[in-house]
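Missing here: one protein chain of the complex. Every other protein chain is in place.
For reference, chains read A, B and C in written order, and residue numbers begin at 1 within each chain.
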Amino acid sequence: MTDLDTRIRVSFDAQTMMQTPGASLVEVTPGHCVIEAPILPEVKQQHGFGHAALTFAIGDTAAGYAALSMMDPEQEVLTAEIKINLLAPARGDKLIARGEVVKFGRRLVIVSARVAAEENGKLTEIALLQGTMTPV
Amino acid sequence: MTDLDTRIRVSFDAQTMMQTPGASLVEVTPGHCVIEAPILPEVKQQHGFGHAALTFAIGDTAAGYAALSMMDPEQEVLTAEIKINLLAPARGDKLIARGEVVKFGRRLVIVSARVAAEENGKLTEIALLQGTMTPV
Amino acid sequence: MTDLDTRIRVSFDAQTMMQTPGASLVEVTPGHCVIEAPILPEVKQQHGFGHAALTFAIGDTAAGYAALSMMDPEQEVLTAEIKINLLAPARGDKLIARGEVVKFGRRLVIVSARVAAEENGKLTEIALLQGTMTPV
Partner (left out) sequence: MTDLDTRIRVSFDAQTMMQTPGASLVEVTPGHCVIEAPILPEVKQQHGFGHAALTFAIGDTAAGYAALSMMDPEQEVLTAEIKINLLAPARGDKLIARGEVVKFGRRLVIVSARVAAEENGKLTEIALLQGTMTPV
């Protein structure tokens, strides 16, 4: 593992909100991050699909670590604001979120993320997020 | 319980994503909904505060049920999009989300929600959400 | 005029984008700002109503000056991001935007604004904005 990998994984592992639903950090490179989570029985909405809060959780986290991957090693990151447009129900076995940095600034980092659901090996895009991360 | 109460509670109880973190439906009246959730060890972010995904989860759900409370009994509701501005860390024992309808339309319902954190009996506003719900 | 009034008016008058459509600064107090604009023939959309860009222009500006009114005199303000939900067509003679500070921070100021349209003396709420301003 690279130093970047290690740094992000230590932070990721400290988030119980990621551990509780079984989310995993798949990949992190400067400005990019991929996170997956299974759609378990514990994270459903009232119609039996994955809950928007799970989609939000991994989309926001992937975007946040994409931002953190470009910051100085001693910095941490916070979401200042983020918007999610839901495109389709979270149907299937797992969710995959890809976060990326749109514009890196010293005080504000603009990010986006796309979340897809995998059902029987087929991916469907279910959400698009756009937000602002701040270093702390 | 009124018919409205019963209808919303049946839907709320079917959301495992609300049951898993111990969230509860406190109150629902036409156009308004209050949801609470404890800040348990399982829903933390990397600095030990409540995770933004929990804040989002109950803010979005309170806003959604505020919308559903004004719809016809046979309708269901989906979040089309929602934006969250985070105002302060989720510090304390529990979160309280108050959702309300800003503009009720037949095809689109504009909603907002405010989320506060309670620490030693003192409330701090931690998030403001604004979004669009659609009947299905 | 108070010092605050003078400071905000000097900035407002320097914005040709406010002067061109005839917008006026009605009132500014710490954390609040009201801006009006007539719905002139020059700022219509394709169905003959006021254009969303005019609604955005005065909503964003009212929110920005609400933020600036709480900053140190030597600071300027920039919109980092803002979201607008359109509630109804901009029908009538003029638009009135009321901006306010939701949370004042040293690095980020969270703001909201409501825009109403006046037709024959009757006000209809047409837009709700929520955003982030940064001092520069």
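Rule of thumb we're sticking to: a residue touches a chain if its C-beta (ideal position, glycine included) is under 8 Å from a C-beta of that chain, and two chains touch if they have at least 3 such contacts.
Note that this is a predicted model, so its numbers are computed, not measured.
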Hidden partner chain, touching residue among B:14, B:40 or B:80: B:80
Absent-chain interface as seen on subunit A, which is shown: 83, 85, 87-88, 102-103, 110, 112, 125, 128, 130-132
Chain not shown, touching residues in subunit B: 80-81, 83, 107-108, 132, 134
Touching residues (missing chain, whole complex) on subunit C: 11-12, 14-17, 19-20, 41-47, 51-54, 56-57, 60-61, 76, 78-86
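The definition used in the following text is that only the chains that are shown with their structure count from here on.
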Of all other chains, the one whose Cα centre sits farthest from subunit B: C
Centre-to-centre distance between subunit B and subunit A (centres being mean Cα positions), rounded to whole Å: 21
Centre-to-centre distance between subunit C and subunit B (centres being mean Cα positions), rounded to whole Å: 29
Multi-chain contact sites of subunit A, meaning residues that touch two or more partners: 80-81, 83
